[in-house]
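Below is the structure I would like to discuss, written out as structure tokens.
Of the protein chains in this complex, one is absent; all others appear in place.
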Amino acid sequence: MVAKPVPGGQVVLTSTDYIIDLSRKYSLWPLTFGLACCAIEMMVAYAGRFDFDRFGVIPRPSPRQADLLLIAGTVTKKMAEPIVQIYHQMPEPRFVMAMGSCANCGGPYYDSYAVVKGVDRIIPVDIYVPGCPPRPEALIYAVMELQKKIMRMKLERTYGATVQAEKGSRDLTGEPA
Amino acid sequence: MRAEPAASAPGGEASPRPVKAPLPTPVLNRKSGGRLLTDTRFWPTEVWKSPWSLPRYRAGAMWLAGIVLGIAAAGFAVGELAVWAEKLLALLGRTSLPPAVAAWVWVLIKLTCVIGVIVVNGLWAVWWERKISAHIQSRFGPMYAGGFHGWAQTILDSIKLLLKEDVTPAAADQPMHLLAPIMAIAPCVMAFAPVLFGDELAAAKLDVGVLYIFAFASISVIGIVMAGWASGNKYSLLGGLRAAAQIVSYELPRGFSVVPVIMFAGSLDLAVIDQAQAGYWLGFVPRWFVFYPVVGQLAFIFFLIASVAETNRTPFDIPEAESELVAGFHTEFSGIKWAMFFLMEYGYVLLSSFLLAVFFLGGGAAPLPFLDFIPSWIWMVSKAMLMMFVFLWFRWTFPRMRVDQLMDFNWKILLPWSFANIGFAGVLVYLHRSGWGPG
Amino acid sequence: MQSEELIVTEGGLEMDTMFVNMGPQHPSTHGVLRLGLTLAGEVITKAFPDIGYLHRGTEKLMETRSYHQCVVLTDRWDYCSAMTNNLAFCLSAERLFGTQVPPRAQALRVVMCELNRIASHLILLGTYGIDIGALTPFLYTFREREMILDLYEKCCGARLTYNYIRLGGVAADIDSGWVAKCREFLEFFKPRLDEYDTLLSFNPIFLARTKDIGIISKETAVAWGLSGPNLRGSGVSYDVRKSEPYCGYEQYDFEVPLGASGSCWDRYFCRVQEMRQSVRIVEQALAELPTGELMAKGVPKIPKPPAGEAYAHVEAPRGDLGIFLVSDGGAAPYRLHVRAPCFINLAILQEILVGKKVADVIAVLGSFDIVLGEVDR
Partner (left out) sequence: MSAGADFLDRLLAAVPGSQADTPVKDYPTVRLSAPKDLLPAARLLKDELGFDYLEMVTAVDWLGPVNLGGFVSNPNPNPFTQKHPGPPVSPVAGPGVTYRPVLDLLWSFGDLVKNRKVFLRLEVPRDRAEAPSLTGLFPAADWQEREAFDLFGIRFAGHPNLIKILTPDFLQGHPLRKDYVHAKDRYDAE
């Protein structure tokens, strides 16, 4: 039994939780899905110098086999509906990472007529990565934060972002509401 | 970034300027011995005399040597255990079990061994491929998943895949969607029956071994086409049809390139083929079929190319071409169903490398006379791993061929040449029969 | 656009077509481009590229931004080569103001833009290899690109969106260590280019996939308004650095590589040779780097240019990037139009893709090297 100190109280993880979380933590398969400038920094994170493969992060082309939806770039209104469709095509447990200030809150296009001001208006988000574009090290740090969050998930609540949808994406502890 | 405070400027100058507060000492990178972060930036232009001068290079070499010796030591240990297998069989025989039940229990034991080999190979080959591809591409492969060099990476992958939600798309043909992975993996496991793991170490001693293997190996194409059709997705339909065209047409050169081997060995039984390659010419050249003058090399190359095409690997991986058809025939499969297709691919890679080892590299026979003391199954496994390395190495160096180029290559080059090769083999056998050919 | 009608192929065979959506999320559309392909078997009968999935309306936003703030938004057009976007906007605004940029700033602009051209072509080399199926060149080209990004970080602080070329000059100076580091990179990079030739350019399977695929004749290339390596791949020698030299390009001698037949391979190989020319330009520019100050005098905080119009265009890695700027004397540009080379190069796909196979679509699309940020602005 492993007791994890977590903001807002203790979370007791049984050993099966620990093994399942460990397996989800080390095989986070993102979708090859780049929108704008952040996609180039994401590609650099997959490339040789900041190797994502060290964490077991391998880009998968099809949403059916992906666990992590990495929104790398500006979410425009014309692209919003396909993003929601892709999110619902991904099997549970799925996680969403908003990369870059355009995906977090609209960024430099805060007053544009064609941009959705932040991807959390359309799908629940687990991790926000600040920066425009964020450095590859920041992206890797965000993945490590997501891995810490996965380690706190309990068995009966093993779906990631969807849980947040009911309680708003700010609550990280996974405690019953 | 001037680290020293302004006060240390030369005293003589009348400094009307207020003394600035000294700059805070920068955060030093503890791990790299306190040097500034920017200095640790490493450019590949730094050329050093020789790699051996680097301590971490020597440490890596020591680790590698340790692992190889460990495997050899494990080989000896298991070698002794093989003796126990006879005692276990005898025990089964003497117990009060009726002979039929004893035979069935023995078949079950062999079956679990074969399935165990395929599954363990699935885990090992995926990890090995990710490490090989990483080091080919000048990066590290999985490093942190379970300790030293990410050894637990594929185990954790498979646990996660087991627990993924099993998505069956609405447009899919439900029963076919479920049946497709089964139809893909089952023939692969059955095809492993006559495969030789050592001199006499085979699950089933069939005198039509080669025919049996090729018959079952081509059933899984039905599973792939079923997957392509059942997932209701236009990309997977295209991928499935491409797979049907490619695998069926590459079955032919694969079969015909083995005919010279059968002509030399005189029988379809893998054990006989293996025995035919024991012994040495002129004392040190092993009598393997790959060293037969012209026929051996050609047959080896054709069989290798056809096997690469059979297992849908680059440069022939058009059925699941990542850049064209999103993920080919297994676009709509998630979780364990997708893992079945992955297991099938690596199962066929293992099967092809074992066949290459048996047919052409004298499975079980030591390359040099004085190395005979090492047990035969270690030679077989090491040759198979060598061949699997070639399969994995192809994937990261060749671009992908287009569908019609692939078909042209097969029907216009590979097949005619394998027929010609059978002709050369006939000439060789005739020369051998009339007294002075090789072998 | 579901068109499932029957078509009769030239062999008199009746085939029904299938509409495939190479949708906004596809591993090899280099971003969010949707290709509506009507397939008969594997052959394409009709292609309809649908763009706008990354349209952020920057031309509208710039009507309420001051000139210094607009430079920031220009980085996000062609995000693989942000330096040339800055340069195009600043040249057009300086023509409007009539300011004269000091010689050191001009030389620094040339050095930065040529390094950016190398970095942008390296991205193409890597991703085009992945499109054709060779996964390894991507890693090698990005390893070299990382070295260029280190150089940019040392002098302008950012890796991708530099905001380095400002109105009237350049934001920061380079120290002596930078020139030595840049020369070290150039020495390391030259043999790498020959390595890419053996690895990818002359690989028989790569040649078979790209040699005579997607051939564009000179007339169609000019009629469709292509520019940059796509135009020079068809043999039309039009390079803005030679035809209308800006920032002192007439001092450096370099050739303009031309393709032979306008096939995918020619467009690709034009870019590989252009990288060699860029290395030559950077070496010449670093050899006699003039000294002096970096910014022109008298550029106010909130510049209000006299009413008028200006057009300046620059040889961006993807083509002829032009900025048409209209000012009504106010603090913000009254109207700014971007002549985006990728947007115009992409239009030819409707005609080129007909009759090709699905695998050729990826080869042709990759050889055009489009960046969706510039296509949709």
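We just call them A, B and C in the order they show up, numbering each chain from 1.
Definition applied: contacts are C-beta pairs under 8 Å (C-beta built on N, C-alpha and C of every residue); 3 or more make two chains touch, one makes a residue touch a chain.
Computed from a predicted model, the values in this text were never measured in an experiment.
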>> I'd like to know which visible chains would be in contact with the absent chain if the whole complex were considered.
In response: A, C
> Considering the whole complex, which of C:Glu59, C:Asp150, C:Glu184 or C:Glu283 touches the chain not shown?
Replying inline: C:Glu59
> In the full complex, which of C:Ala47, C:Met83 or C:Leu96 touches the chain missing from this view?
Replying inline: C:Leu96
> Hey, which of C:Val179, C:Val256 or C:Ile344 is the one touching the hidden chain?
Replying inline: C:Ile344
>> Can you tell me which of C:Thr127, C:Thr210, C:Ser263 or C:Ser327 touches the chain that was removed from the display?
In response: C:Ser327
>> Which parts of chain A face the unshown chain closely enough to count as touching?
In response: 76-78, 80, 106, 110-114, 116-117, 121-122
>> For chain C, which positions touch the chain that isn't shown here?
In response: 51-52, 55, 57, 59-61, 63-66, 69, 95-96, 220, 222-225, 236, 238, 243-244, 302, 304, 307-313, 320, 322, 324, 326-332, 334-335, 337, 339, 343-344, 346-348, 351, 376-377
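Rule of thumb we're sticking to: only the chains that are shown with their structure count from here on.
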>> Can you compute the centre-to-centre distance for chain A and chain C, using the mean CA position of each chain? Integer Å is fine.
In response: 31
>> Roughly how far is chain B from chain C, centre to centre by C-alpha average, rounded to an integer in Å?
In response: 40
> Among the residues of chain C, which ones contact at least 2 other chains?
Replying inline: 27, 138-140, 143
> What are the residue numbers in chain B that touch two or more other chains?
Replying inline: 137-139, 322, 326
>> Taking the touch rule as given, give the residues of chain C at its contact with chain A in the complex, in rising order.
In response: 23-25, 27, 31-32, 52-58, 60-61, 64, 72-73, 75-76, 79-80, 123, 126-127, 138-140, 142-143, 145-146, 149, 159-161, 372-373, 376
>> Applying the document's contact rule, which stretches of chain C touch chain B when the two form their complex?
In response: 18, 20-21, 26-28, 42, 129-136, 138-140, 143, 147, 150, 184-185, 187-188, 200, 203, 205-206, 208-209, 357-362
> Taking the complex as given, what residues does chain A use to touch chain C?
Replying inline: 31-37, 39-41, 43-44, 47-49, 61, 63, 73-74, 76, 78-79, 82, 86, 108-109, 111-115, 132-133, 135
